[in-house]
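For reference, the structure is listed below as structure tokens.
Omission of a single protein chain aside, the complex is shown with its protein chains in their original locations.
Presenting chain A:
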Amino acid sequence: MSQRDKRMTADEVVSTLSDGMTVGIGGWGSRRKPMALVRAILRSSLRDLAVVSYGGPDLGLLCAAGKVRTAVFGFVTLDSIPYDPYFRKARESGAIAVREWDEGMFQTGLRAAAHRLPFLPMRAGLGSDVLESDRSLKTVRSPYDDGEELLAVPALHLDVALVHLNRADRHGNARYLGPDPYFDDLFCLAAGKRFVSCESVVDTADLAEGPPQTLLLNRMMVDGVVETPNGAHFTSCSPDYGRDEAFQKEYATAPWESFADKYLSGDEASYQKAVAA
């Protein structure tokens, strides 16, 4: 008997999703986003997604394509370009509902889901309009002598997590090689179904070369592995590649129709070919 081979294509991943799902997307801003998986969602008929993301062009693209019902976010930025134009447009036209949380609340909400807890207490959010705008949020009082009132950050349960790492084996063990793991492990722990795309699938023995603490995901945390070289493009995937700033600028400034026509009308291979051209 051998361990399960979890390799699949990006389109196979998306075929397991359904309308209305809550989808957590890893990475951060315009950094190591699972963009090939996002592009596969763009090619699908999926709609009404609730997207949970430290937002970047992942959320922007999904908004531009009309896939988003609700965005759960703390910020949406392209890093080198302050605001994502399509998220902005979706907000200003009232096309999407939002739950806008402090960044740290995200981590706490994901951790609560990962730990199968209904909530975790935290100070972030108290006194701000985050509590005014998301009426589902409640506070909790410490049962100890301090009696402090804290925010009860609700568990952020995800139907599915999509993350992109540098390397993985076919079983779902995966490693990041850049300076920051972001929160990709927490996204996986908070989700029912977990999919990791990677720059390359390698043998487990080759994956083990390097410091063990950069092996962010283990097999228990992953249901499907997708090999997508350049799959975080146009976000950064350090050290394999940096952000494609010129392309990102084109994304942010070109008319959507012409951008989508040029890059998003075919499959991932034709996307990569158009990018290389």
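Simple rule for what comes next: contacts are C-beta pairs under 8 Å (C-beta built on N, C-alpha and C of every residue); 3 or more make two chains touch, one makes a residue touch a chain; residues count from 1.
Following the convention adopted for this analysis, contacts and distances are computed from a predicted model.
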Undisplayed chain, where the name is taken from the UniProt record, one of "Quinol:cytochrome C oxidoreductase", "Acyl CoA:acetate/3-ketoacid CoA transferase beta subunit", "Multicomponent Na+:H+ antiporter subunit B" or "Electron transfer flavoprotein subunit alpha": "Acyl CoA:acetate/3-ketoacid CoA transferase beta subunit"
Among A:Thr22, A:Thr77 or A:Asn230, the residue in touch with the chain that has been omitted: A:Thr77
Identified contact with the non-displayed chain, of A:Gly55, A:Gly109, A:Pro154 or A:Gly172: A:Gly55
Residue touching the undisplayed chain, where the options are A:Val130, A:Cys198 or A:Ala232: A:Val130
Chain A residues that touch the omitted chain in the full complex: 28, 55, 73-77, 82-83, 87-88, 91-92, 94, 100-105, 107, 122-130, 132-133, 148, 179-183
